[in-house]
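The block underneath contains the structure these notes are about, expressed in structure tokens.
All protein chains but one are shown in place.
Read from first to last, the chains carry the letters A and B; within each, the first residue is number 1.
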Amino acid sequence: MPMLRVKRRTIVAFLLPMLAMMAVINLWPILYTLYLSTTNYSEFTSDNYRFIGLENYRQLLFSFDSDFFPVLWQTLLYVVVCVSCFLVVGMLTALALNNPRVKGLPFWRVVLLLPWAAPSGITALIWKFLFQYDFGPFNQIGRLLFGPQFGIPWLLNPTLAFISVVIVNVWLSYPFFTVVILGALQGIPGELREAARIDGAGPWQYFRHVTLPLVTPALVPATILSAITTFQMFNTVFLITQGGPVVSALKPGATEFVMIYMYNRILGATVANPHYGFIAAFAITLFVILAALTYLGSGLGARSPRASSIREARA
Amino acid sequence: MKKIFASRASGSRPLLAMFLFSLMLALLLPACGGAENSGSNNSSSIDFSGTIVIWHGWQGTYLQAKQAIFNEYMRLHPKVKIVLVHQDNIASKAATAVKAGNGPDIIAFTDDNLGSLALGHVVVPLDQYISQDYLNQTYTPAAASALVFNGHVYGVPEAVEAVTLMYNKSLISADQLPKTTDDLLAFEKRYEQAHPGQYGVVWPTEDAYFNAPWFYGFGAQYVTPDGKAHLDTSQALQAMEYIASFRPYLPKQPTYDVVSSLFAEGKAAIIINGPWSYADYSSGGKINIGFATLPIVTATGTPAKPFVGVKSLWMAKTAKNPALVADLMKFYTNKANQITMSRADGEIPANSAAADDPAIQQLPAVAGYAAQVKLGVALPNTPYMSALWTPVQNALTAVWNGTQTPAKALSDAQAAATKGIAQISS
Partner (left out) sequence: MSQQLPVVEIRREPAPVNAAAGQPGRLPAGRRISLLGRRLGSVALYVFLTVMAVFALFPLYYVVQASFAGAQNLYTTDLHLFPAHFTLANYVTAFTQEPLLNWIGNTLLVCGLTALCGLICSTSGAYALARFRFAGRELTLRALLALQAFPGLLALTAYYLLLNTLHLLNNLLGLVLIYSAGAVVFCCWNTKTYLDGLPVELEQAALLDGATPLQAFWHIVLPLATPALAVAALFTFMTGWNEFALANLVLNANANGSNLTFILGLYSLQSDFRTPWGIFAAASVIVSLPLMLIFFFAQRYFRSGLAQGGLAN
């Protein structure tokens, strides 16, 4: 790439506004969090906290009663389940919308993409109400059909609560995959289908050997990006469950994923004596994981932060 | 649309650049200021000027009654400006803000937080301005003692509060009220059968504060003053099992907003709730509310014992004018203003002259809450209590959701609380 030759002063002047701003609002908070993570800073020690080296990290990673690995595990499970569902639902809807035999395509297209356009914060609050046990419409409909004893404890049972937030996330996110896959499908030349038919390939074989390989290049970055955004998901899940339901006083809540866990330990409704130092160590560890994932992703083709931002706008 | 973006991006850039620099200046300049006031101690004359910021958790009709008193103070002292700021997590937000020199002047919260806030130097003593003698002479004994920690006075009490039985007089009459815990359960069953889709009694069954009456009534306690959690006792188990026995009859998600709106809509005959809710239910003559004390625990023969909280105003370390703060505190809790407040929202005044006023004692709400307060236990103000709320709440939730048995939930909560207490004392 050809570059322009300019004076060093000019370069500095062009860079300065950005770097100054980033130093204050990007770099300093990270460095401060890093510093906090090496102290025993908590609400009660806020006047006389001190440097304690890597003790917080030891507690976080090597203490037998640390919540870190359970929380990380359930977050990863959430990511895997969600992203698989995105892929399946996105693929099916895209194939359906790409089918020329479907009548009224514009109608279906708009309807199936609507969840993407609705502000996710608001729809999360709506879903929360739909799931409400005693008064939520889902159970009300159930009672109408199956009698007054009917009731699915959507947000009360740990497994169902997990499933519920998966459902909501799928609802929010499948349209992104639909659009990505649809874009790729439309790039497949029509002659390929004809050629496949002449070769006697059935629909499944066609999908397996033609469609899938051609769509995959577009899917890889989208999948990685949405895995990263799901990993750091906060808003939607928090607005619905606050990380609950509680499984035990000794364990993190069933939908308490990494970000929610952190938030609850600092600003949770009933938090006592937040250990800012420990939480900072948690945050830095997460940052390392996220940065590693991002580099991994960039190696696989997701170089631009743009698409993740598309998703952030939704998350 | 393209055009709009285009003109924004190129045409008006000089303006935007100027805006940026002024924004950055505005952001950076105050950082250089931020001088912290250590508080000079001259009580002889009070400087009646400046702004007093109060962080509080008051809401709704409740808040309006208090705002009126502060407005009156501002009318008397035109150079004083009082700013009320509602905060969600007062304790932890105040800790951070005060440390950075940007905290409020007064923190208004319940007395159980005094211990931890005082230990963290978030609130500071004002013995020079308000003596223990003044406290004892002005306020009811329980209220006065709640403002003293480690021998120092930290502020003034405004009201005493506890949860009690509040019932909807158009749904049930006084003679139908359950007298014992067994009665209460039977009443709930009967009422639900007679009125499908409605409830006899509701309360937030997953909340540590609202369920304290059962635990303490069954002879259990959350924590001792020296920091021992007591959740693994047989009494605690009995209380937990009693609460769980309501599971078939109450809503599955009985959060505060759910049970409160059930009562407000006339879908629940009785609610266990406190003074903060009275004004909202009764205003506009919506619900004719009767009061009764919580039932007697059948197993122990003692009444259920709610936490008695003392709503307090403390001086924050960041207070700029301690003399003025003290004066405002005294004004806010003087007899006349306390009477005004009680009339407006039915709270029990902490000022003993106001509490003894026959006109106040005859207010049904004040009488109702006052009768319950006599039977309650003081909200533990040991800092260790802060390590109990979450474990107890989690145990209650796990039992109510059916994910844990009462025994297992309590033993887990005991372990979690012990861990939390250890973190506090270390």
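Rule of thumb we're sticking to: a contact is a pair of C-beta atoms (placed from the backbone, for glycine too) under 8 Å apart; a residue touches a chain by one contact, two chains touch by 3 or more.
In this text the structure is predicted, and so the values were computed from the model without any measurement.
Out of B:Ile82, B:Ala143, B:Val258 or B:Ile424, which touches the unshown chain?
Of all options in B:Ile82, B:Ala143, B:Val258 or B:Ile424, contact with the hidden chain holds for B:Val258.
So which bits of chain B touch the chain we can't see?
These residues of chain B touch the chain that is not shown: 1-2, 5-6, 8-10, 13, 16-17, 19-20, 23, 26-28, 30-31, 34, 60, 63, 67, 84-88, 96-97, 100, 102, 197, 256-258, 260-262, 264-265, 267, 280.
Applying the definition given at the start, please give the residues of chain A touching the unseen chain.
1-6, 8, 10-11, 13-15, 17-19, 21-22, 24-30, 32-33, 36, 89, 92-93, 96-102, 105, 108-123, 125-130, 132, 134-135, 137, 140-141, 143-144, 171, 176, 179-180, 182-184, 186-187, 190, 217-218, 220-222, 225, 228, 232, 234-235, 238-239, 259, 262-263, 266-267, 276, 279-280, 283-284, 286-287, 290-291, 293-295, 298, 301-310, 312-315
Going forward, only the chains that are shown with their structure count from here on.
Which integer distance in Å separates the CA centroid of chain A from that of chain B?
So the centroids are 36 Å from each other.
For chain B, which residues count as touching chain A in their complex?
Result: residues 20, 24, 27, 88-89, 91-92, 95-96, 99, 116, 119-121, 196, 208, 251-253, 258, 383, 386-395, 397-398, 401-404, 408-409, 412-413, 415-417, 419-420, 423-424 of chain B touch chain A.
For the complex, which residues does chain A have touching chain B?
By the definition above, chain A touches chain B via 17, 20-21, 24, 42-44, 46-47, 65, 132-135, 148, 151, 153, 155-158, 244-251, 266-275.
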